[in-house]
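One protein chain is absent from this view; the other protein chains keep their places.
By written order: A, B and C. Residues from 1 in each chain.
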Amino acid sequence: MKYTVGIDLGSTTTKAVVLDDESKILGRGITNSRSNYKVACDVALGEALNSARFGLIDAELERAGVDAARRTLWLEDFDRHFREQQYRLSLRRLGETLGRHAREEADARIVVPLIDDVISAMTAETRELFSAGANRKSDFFRDLAGSRYLPIAEGFSEQRGARFDRVAGLFDKAILEVENATSDDEMFSKLARAALVEASGATRELREAVERAADIELEQACCVGTGYGRATLPFPKEWIRSEILCHGLGAHAMFPDTRTVLDIGGQDTKAIQVDDEGIVTSFQMNDRCAAGCGRYLGYIADEMNLGLHELGPMACKSKRNVKINSTCTVFAGAELRERLSLGEKREDILAGLHRAIILRAMSLLARSGGVKSEFTFTGGVARNPAAVEALRKLIFENYGEMKLNISTESIFTGALGAALFAHREARKMQAQKVPA
Amino acid sequence: MSAAEIRALIEKAEEVYRDLRLESVRRWKAEHKGLAIGFMPIWAPRELIHAQGGLPVGIMGGGEDVEIIKGDAFYQSYICHIPRSTIELALNGSLDCLDGMVFPAICDVIRNLSGIWKLRFPERLSRYFDVPQDFDPEVGGAFMRRELEELAHELEQRGARKLEPMALRRSIAAYNHNRARIQGLYDLRRREPWKVPTWELYLLLRAGLVMPVEEHDHLLDQYRAAVEVDHERRPMDQARVVLTGSFCEQPPLGLIKTLERAGCYIVDDDFVQVGRWFDKPVELAGDPLDNLVHSFLTDSLPSPTRYEDSDQKGQELVRRVEASRAEGVLFCAPSFCDPALLDQPMAVRAIEERGIPWTAFKYAENTGQFQVIREQAGTFADSIKLFSEAVTA
Amino acid sequence: MSTTALKDRSQERQKQMIAEHFSRLARSGETGEKSVYTFVPGNLTELVRNFDLLPVLPEINALQSGMRGKSREYIGLAEKLGHSEDVCTYVKCDVGMMKSGNVGPTGERLPSPDLLLLSYTGCFTFMKWFELLRQEYKCPTVMLHVPYQADGQVTASMRKYIVDQLVKKVIPSLERASGKKFDIDKLREQMRASAQAEDDLVWVLKSARNKPSPIDAYFGGVYYIGPIFSAFRGTHDAVLYYKELREEVQERVELGLGPVTPEGPMEKEKFRVVVEGPPNWTSFREFWKMFADEGAVVVASTYTKVGGTYDYGFRHDPDHPLESLADYCLGCYTNLNLPTRVDVLCDYMREYSADGLLVHSVKSCNSFSAGQLVMLGEVERRTGKPVGFLESDLVDPRYFSAANIKNRLESYFQMVAQKRDAASSHSAEAAR
Partner (left out) sequence: MTELPEVLNVVGIDVGSSTAKVVLMRERERGPAELVDSKLERLRRRDPRKLVEELFEAILADNALRRDDLTYVATTGDGECAAFRTGHFYGMTAHARGALFLDRESRSVIDIGALHTRAVQIDERGKVLGSRMTSQCASGSGQFLENICRYLGITLDEIGPLSLKSTKPEACSSICAVLAETDVINMVSRGIAAPDIIKGIHQSMAGRYVKLLTSLGSSGVVMVTGGLAGDVGLVAAMREGAKESKKPLELRTHAHSASAGAIGAALWGAYRARKLARMGVSLQESLE
């Protein structure tokens, strides 16, 4: 079957959305952006196609007469196991790569076995990490593995007199190679089968649906790129659209009545006004200073040794308003420490930081022409409940109560817009082909 | 006893300082029928407004307390902070009680702010008050007189009393008194800095921007009396410094406290200059408008915003250092403040020629972190202290 | 063929005028000619030349340093000498150039000033700039304070203030510097020449009303304003230059040609925009190319009015020479208040049938930048046309982020196109 895809190559994450030929969303994929844009796009697309196949499995199950409740249940379970298999595979690769680098170390005698043990320890944790209802710090292997590798390796290093700095450095080196591995159809089948073996409750219907879905041939009709890295995207120029247009159109597709869109990504914040057809009428972006964007939260999370997922929920616990003025991404850590040493509570500081970010966004919104209903919040930071809460409050206070759209899929808004442009392009190409 | 008294006075001043919604002005307006006219930093003809039955209200931005929600929509990140917080205050209704705003000729930012006011608040009086950079009484002086008359006329059209020479003379006398009191406290601080901590003095000055002048006189008198008899305030081993550069956007209170805690006695500064703008009393005999103009042309404090006709840039700072027996200079200017920052190299040159040590840092009115500044000021004070001791030991 | 030959003529002439001027300056040590440093806005070129003094414009030197890739070094040097990162980079660029031997744009050494004529028009920083130079050169300085048009009009009081200063301060200073007497008849002659060149300049700028526009009124415009905004107003050379320029543009209009860009003649005019704010000089061509690549022509710009708003009718007046100098100073673009600046932009949008407004905001210049965001919103509200906002700096390459600006420009033009397509498909539907 033919599909079109939009890829949003962001500064932090690369997102892909796959549409079928009726412009319905088939699948979404996300990965962290990396030095090699091509690889980032391929990985994201691979993920999106994997997820598209989940959609296809769902369709197959439906055809087989499985009701919605059971479908959800089965697919969720299957998804978990699928991810676990992915994680295990990556962990194996990580072990190999680390081993290779470790053998070049001066104290390889100590480091090589140490690393083996670290990986074993991490492998042993895998089951629990992916158990039902487990709270994972991130979707990305880099973060997940990193958050375990470092503490485990630190412990072992201390015991065995290895230099932790070196052992930590090995990880930074190895992870680059590991996360660049792309997935393909064959890999999907392999992982899916492995997951089916593990998923205790896998039924015959599910097994068959998986097999059938895995066999469907997917063919790309058109691909449009957008995002920070779009100028260097591995696509031809005519298939590139500005992030602004894509976010506008994507938000419009998700929420047709939206008029104002705010996107907070890793390095930039955009305030966009769209009309009733998703056409952008005005926009503003933050200036060169990246203060107060998503990356800021990233630094904070690093600093507090938390996952990005956990930041918002913790801030939501705050009862007290701590005022923070500096949103400089780099000084964030120092400010945090200073506040902590002054005896302020973590959650209160965090709440202050979130508010500070949103205040900056409020300025951009005001610059772009204010906020009109419906208001849509997109980009990675929209996944953060504390940011959403602060935004809701400030919007309501300053522009009145209105409908606020936030979707768990909002990080894909730009990619969705791009995919819709791709869909239009594909239509045009087809139309041109027909008479010939 | 007096410690508590001082605390109460300072708390009162701080309350005025933190009163961003200008409640006291609202109350004043309810009682009197005059116009409340805001003015931006450095200098404005308060005597004139006062003489026409109005209340001049100094607006020094929003400081650390106001949250910028829309203000950044008006200003790029490379422009200082004061105009954005000022516009924020205007947009959130805090300045509703003002019948007009006077924007003195300070710099291009304030100048353009006057235009924003015109675009945004067309119904309110918005007056850019151009002061001469030519100090010839017949050229610049004549121009300034015309500007003052124009302002008086505009106030009158907005319902203020007509400007009468007698009334103006009385107002000039009132402000002469007030300036003398402030100057008195500055002199006292210069002699015995432990008696008048700068952060207290600063709050008193800020209060004077909003209070009617007579009320402010009273506050200053009470404070003066209280510190004179407070023997608990003892001298400490601190470095005496002149602080300069903060004539427009004001530093957060925390910054001033940080400097003092880091071991500096600030013995001269350029905070809230309007209260000390003329270093001699304005002449009372003769035409009061001409007298005001004359004082402006010849007796004003030097400021980076004024053209220096002679080639004496920086000498004034040297004079201030010597007069206050300071051991060093702190250049403490708002980020992106062209007047302050462009003046600095010239001032530095002058003091370096005299071997006066200095250090420099920048702030914004809402700076919340003083760690760096504390380090810097602390080191500065350390180096003065450690070695002045070394000499005596 | 003929057009390129013609194009060369005015450009060649300008080049030659500049070269001659700078070599005269360079030789002034031997010839004994005296020089006066002054600023573009509110420059009193006729008056300076009335005393046979040679004008030097540090702003032009600074921008030339930017174009020649020298500014990074100069600014760096000034910052090393204690100048803040935050302040106007023209000043720092000039200070750096002076400290590096005062070698001007043509590679020849500039003489030290015999007089600093501080025309304080439209910018506060000018005052600091010459205070700094005065400290270096220890030469006489004369201040001409031009009041701000805060209420959007020139009053008799302002005019009188300026004329008083001219008579009491400026002219005597020039007399002292040159050792010559002021010659009012000569001034009238000069002003006649000024007015003639001004007529032709205005004609050229207004030619952008044509579709396609034969000129780019921003990137090309900065060349056209060169002679009249700097050392040549009121000279015979300037008259000839503008006459030739006018003829060349006339020919392009007749042939229906668009402007010439760094990449050659523009093929198709896709977007017509008005630009507010000065250009970036360190990446001038790159910046221009970003517009040209999108098929965007700037049909009107405010920057080309910093040295006089001639298109609004002002001309130097031989019958009232000093008063007209006063009015000239008062009328420079950055001396206009924000409401007037908004009016000007709205006029331009209409007069030049522009698709939108782009504001290029530079970090250096508070005089231009403070308030531009409000202007932007106001123009959008009044004209309903799409507006865009770009940020960089005049001559500090550290603040020109090509990727960032390109991103914004692309997004902007895609937005304009999308809006236009939507509008045309609506009207097509309506027709059906």
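Observations
We take it that a contact is a pair of C-beta atoms (placed from the backbone, for glycine too) under 8 Å apart; a residue touches a chain by one contact, two chains touch by 3 or more.
This structure is a prediction, so every number in the text was calculated from the model and none was measured.
Shown chains touched by the hidden one, complex as a whole: A, B, C. Contact with the omitted chain, checked across B:L205, B:A262, B:V293 or B:A326, is made by B:A262. Across A:A290, A:I324 or A:I406, the single residue that touches the chain missing here is A:A290. Across A:P113, A:G333 or A:P385, the single residue that touches the chain missing here is A:G333. The chain not shown here touches chain C at positions 76, 79-82, 85, 397-399, 401.
For chain A, the list of residues touching the undisplayed chain reads 11, 33-37, 165-166, 168-169, 172-176, 228, 232, 267, 288-290, 293, 295, 303-305, 328-331, 333-334, 337, 341. Chain B meets the missing chain through residues 262, 335, 357-362, 372, 374-376, 378-383, 386-387, 389-390, 393.
The rule we apply is simple: only the chains that are shown with their structure count from here on.
Put simply, the chain nearest the middle, going by average C-alpha positions, is C. Looking at which of B-C and A-B shares more C-beta pairs in contact, the answer is the pair B-C. Chain geometry summary: the mean Cα position of chain A and that of chain C are 48 Å apart. Chain B and chain C have centres, each the mean of its CA atoms, that are 36 Å apart. In chain B, the residues that reach two or more other chains under the touch definition are 73, 76.
Chain C has residues 373, 391 in contact with two or more other chains.
Contact residues on chain C toward chain B in their complex (touch as defined above): 81-84, 86-88, 91, 118, 120, 123-125, 127-129, 131-132, 134-135, 138, 143, 145, 147-148, 150-151, 157-158, 160-161, 164-165, 168-169, 337-339, 341-342, 361, 363, 366-367, 369-374, 378, 391. Put simply, chain C touches chain A in their complex at residues 373, 377, 380, 386-387, 389, 391, 399, 401, 403-404, 406-408, 410-411, 414-415, 418-419, 422.
Against chain C, in their complex, chain A makes its touches with residues 228, 231, 241-245, 275, 277, 279-285, 287-288, 367, 369.
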